[in-house]
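What follows is a structure written as structure tokens; I'll ask about it next.
Here the complex is missing one protein chain, while the rest keep their positions.
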Amino acid sequence: MFDWLANPNRFKKITNKLEPSLLVISLLFIIFGLYFSLFDSPKDYQQGDAVRIMYVHVPSAWLASFLYLSLAISSIFYLVWKHPLADLISSSIAPIGALFSILTLITGSLWGKPMWGTWWVWDARLTSMLILFFFYLGFILLHNAFERKVDGSKSASVLAIIGIINLPIIKFSVDWWHTLHQPSSILKFDGPSIDNQMLLPLTLMIIGFGLFSLYLIIVNVKTKLIEKKCEALILKLNLKELS
Amino acid sequence: MNSVYTSWSSIFIAHVKRDILTNSRSLIDLISIVGFMILIIILFPLGLGPIQEKLNIVSNAVIWVGLILAIMPSLEKLLQKDFENGWLDQIATSPIPLEVVMLSKGISYWLIILIPLIITSPIFAILLDMDLKNIPWLVISISSGSLAISLIGLSGSALILGARRGNILLPILIIPLMTPILIFGVGVNEAIKINASPYGNLFLLLALTLVYLVISPFISALLVRIAIGR
Partner (left out) sequence: MLYLKDLTIQRGNKIVFSNFNAVIRSGYTTLIKGKNGSGKSTLLRAIAGFTPLERGTIKQDKKDIFENNEEWVKNLIFLDTKNGLSKDLTVAENLNAWLTMKGWSSNKEIIKMALKSVGMEKYAELYISQCSEGLKKRAALSRLYISFINKVDFWILDEPTNELDTTSLVLFKKLVFNFLEQKGTIIIASHDQTIIEKNFYTLDLDELKKQRVS
């Protein structure tokens, strides 16, 4: 399946068709999701309108985690089958994943203000998300830290794999740390049990965010493919001039 | 079969010996690491004020954080030196698997850098006014967790082999990986403070050390192979 997709031309052909419809569909999901979440869903009896931040916060958090998993999988593909497209995909995922983890942190802090009266709370989930952000950051930095691009791709791919092994350990340890130090907190970020009416906008937003990030990744990969082609052309021209 | 294993262990010891010997020649490294650690410790009383109760509360955490920060500069050179002078190429022609060689590197780093820090840790504890009954547990927890720290450091140092500005990059790559060690390590003494059992945290710490004993040599060997293959 991967081999079949791995052909850059075929990849371009398929994604060219997919791209516009992905954008439209994802925007539709997000627009409807926003409508339901902002106007047509109940207030929380404790949090009031502040609960509506959840409709951005939770999908971002899910995507940040899910994208890291995809990053690790494409990194494994790159290391094992050495296909350059897999590396393009992982390096395209990384900034988007980092963006979603920042979005999670910002919305989390915005949500924290009305709930706890402070912009930042060392909640277990937020802390894990902060660490996840640093994994993304590390990947991006390491990817660009070498003279030759390939070397960076390989090292960063291994880092992504180290990350996916360690993230469950970190998640567990942070949860452990949190229960150890803060038995008194009443409200968790899940909030109270979720109402059915909240589920609809939440689902819409998650699907919308997911499709939109897929769209962004595809655009990103395509840009990088063009970039690579340009580099190869410039190299060819230089060689011609030399000879 | 038996002779194969004895030769494995003797070659393993040869690797460790060589690393200890190279590092014993430049004692400056060790002195600066311990000095750096003491300076980190000193900064806290200076920052918090010389109030005994405050220091007592943070002492445990400060020592662990100090430990993680103090070894960062030395980790950069852990493999880089041997990469630059070609020793890693020679190591790759050693008759024992590269994974085992990497394990020897992690262990010799632990012996050279972390053992001195473990030995001096009671002094740091006294400087920060830690209760005397907590000090043995501090030493126990650091002893159990420090091997994991050096193994994580080993794979981190393998990640930046040949990178530009690897020294700046390294802490960002590996401090996130060290958070579980910090949490369980600090947890041991926090449990003692509230008269709870420290064993939960301690066992988790030891379990993590075992996990990294298995994972880290493989990851590091993979990265070293990539580095010498380019």
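Should a chain be cited, it is by its letter among A and B, assigned in written order, with residues numbered from 1 in that chain.
Operating definition for what follows: a contact is a pair of C-beta atoms (placed from the backbone, for glycine too) under 8 Å apart; a residue touches a chain by one contact, two chains touch by 3 or more.
Here the structure is a predicted model, which means the values were calculated and not measured.
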Considering all chains of the complex, which shown ones does the missing chain contact?
A, B
Out of B:62, B:91 or B:219, which touches the unshown chain?
B:91
Touch as defined at the start, partner being the missing chain; which of B:10, B:52 or B:197 qualifies?
B:10
Residues of subunit B touching the missing chain are 7, 10-11, 14-15, 17-18, 21-23, 25-26, 81-82, 84-87, 89-97, 225, 228-230
Subunit A positions in touch with the non-displayed chain are 148-151
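As a convention for this text, only the chains that are shown with their structure count from here on.
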Show which residues of subunit B lie in contact with subunit A when the two form their complex.
155, 159-166, 169, 172-173, 175-177, 179-180, 183-184, 187, 190, 204, 208, 211, 215, 219, 222-223, 226, 230
Inside the complex, what are the residues of subunit A that reach subunit B?
131, 134-135, 137-138, 141-142, 145-148, 150-152, 154-155, 158-159, 161-162, 165-166, 169-170, 172-174, 176-177, 180
